[in-house]
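Here the complex is missing a single protein chain, while all its other protein chains stay put.
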């Protein structure tokens, strides 16, 4: 709100200074650095995507873009920070499916993302992969589910309510089998215990296991998206292999507080689209198992609403709820 | 063991060794060791209360309340043991608790916390003042806590330190800390 120095330097008359308190018009947006809030500490997967995205967005937008980590409150802190900020386009959020669509079913939220946030554009969609440990003698998704029917299998996840956890919950529910969940703090320790045979299988992000799959240490049984993954062409989707309507993925999108001026929204959506067509960005997404997404505005909002309803059912059926 | 040289002043005497000239006992009927035992019991009871709503057992065996409750009880027991073991000892004073001498530091830390990014107190709002204001506030206020404070020196030092901190944290390390949003926009 005190950001008028630049204009002073440009020699604009005092009259326009008073106007600077109003939401900036699109032609001079951005006139100061744009902050993108990440709900996780620096160093995680969302943070990595946000930083690469921010670096490209900076070029497309023609102004500084700063990534700010606001971890806390099970990744709900970032939502609160952005929901409470001025809707001027200078405070934005990288949202992913955890805090955006799963958490509302689990936590008492101070700010419901569906009401307080305005979806601008989706950025990426990253599918997960089902991997079996070396000691589990299964070679396909079918065999895994048969084994699970015969006796309870133990799976590891990257954490309670993580994409890895809810994707496995959905798997168990659709197949009608009971699975035993062991939560870990992040995918790394869970994969370690998978290799050591302490847990039987897990659903995890592609980059976390791709080497171990390629050298045959772990067996990739299926990928969770709607299409096969380019770097693992022989691995079927879960839908092809066993459960026809199954799909699950981790996704990332750009959101702002509700009430963003339409022209600022349009500018941000256009800059995001430009970023997503950058081959270097697409390549770095692919390394993370992701593909660029092109859902913008209302389409993105509809997608989020559908995801929220879908995961709500899964979470309720599994009865994970914080009183 | 601590009175060897005059100019070398002992900083903190390891526990269990005699302290240098003790101020008059302010609480001779309780003493340090008994307060320590009572604090443990109090902390244990507080933790029991804080975790009272947590289920002890769950489907998988260990409920979210099992460890906190077990630890609280162990703490209370340890507090009781501490009281029993030291009951017969002559109470030893804990010395001065000069909270007033520390107050400037606490205020400085508090002001830093609310000014660096701003804060809402109901209808009253502290604007985001950034490192350029919060750092000298913290330095000068906490500096006032020193008995031998020299104000001029402290103010100059605060200004230099602020510049160093901004250069170091914001520009050298690239952390996204607000510097002076009211002046330069971030």
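For clarity, chains are labelled A and B in written order, and residue numbers in each chain start from 1.
The working rule: a residue touches a chain if its C-beta (ideal position, glycine included) is under 8 Å from a C-beta of that chain, and two chains touch if they have at least 3 such contacts.
One rule holds in what follows: contacts and distances are computed from a predicted model.
**Student:** Pick from "N-acetylglucosamine transport system permease protein", "Cytochrome b", "Xanthine dehydrogenase family protein molybdopterin-binding subunit" or "Tripartite tricarboxylate transporter TctA family protein" the UniProt protein name of the chain that isn't shown here.
**Tutor:** Cross-referencing UniProt, the chain left out corresponds to "Tripartite tricarboxylate transporter TctA family protein".
**Student:** Let's see if you follow the contact definition: name the visible chains touching the chain that is missing.
**Tutor:** Hidden chain contacts in the full assembly come out as A, B.
**Student:** Taking the full complex into account, find the residue in A:77, A:203 or A:271 that is in contact with the omitted chain.
**Tutor:** Considering the complete complex, A:77 is the one touching the chain left out.
**Student:** Write down which of A:64, A:198 or A:294 is the residue touching the left-out chain.
**Tutor:** Once the missing chain is taken into account, the touching residue is A:198.
**Student:** Across the whole complex, list the residues on chain A that are touched by the chain not included here.
**Tutor:** These residues touch the chain not displayed: 41-44, 47-48, 51-52, 55, 68-74, 76-77, 106-107, 154, 159-161, 180-186, 188-189, 191-193, 195-199, 207, 210-212, 214-215, 217, 284, 287-288, 320, 322-323.
**Student:** Name every residue on chain B in touch with the hidden partner chain.
**Tutor:** Contacting residues on chain B, toward the hidden partner: 5, 7-18, 20, 32-33, 35-36, 39-40, 43, 47, 50-51, 54, 58, 60-62, 64-65, 67-68, 71-72, 74-75, 78-79, 81-82, 85, 89-90, 92, 94-98, 101-102, 105-106, 108-110, 112-114, 116-117, 119, 131, 134-135, 138-140, 142-143, 145-150, 153-154, 157-158, 161-162, 165, 168-169, 172-177.
As a convention for this text, only the chains that are shown with their structure count from here on.
**Student:** Measuring centre to centre with CA averages, how many angstrom lie between chain A and chain B?
**Tutor:** One centre to the other, that is 38 Å.
**Student:** If you look only at chain B, which of its residues touch chain A in the complex?
**Tutor:** Checking each residue of chain B against chain A gives 127, 176, 181-186.
**Student:** Can you tell me which positions in chain A touch chain B when the two form their complex?
**Tutor:** These residues of chain A touch chain B: 2-3, 5-6, 31-33, 35, 64, 66-69.
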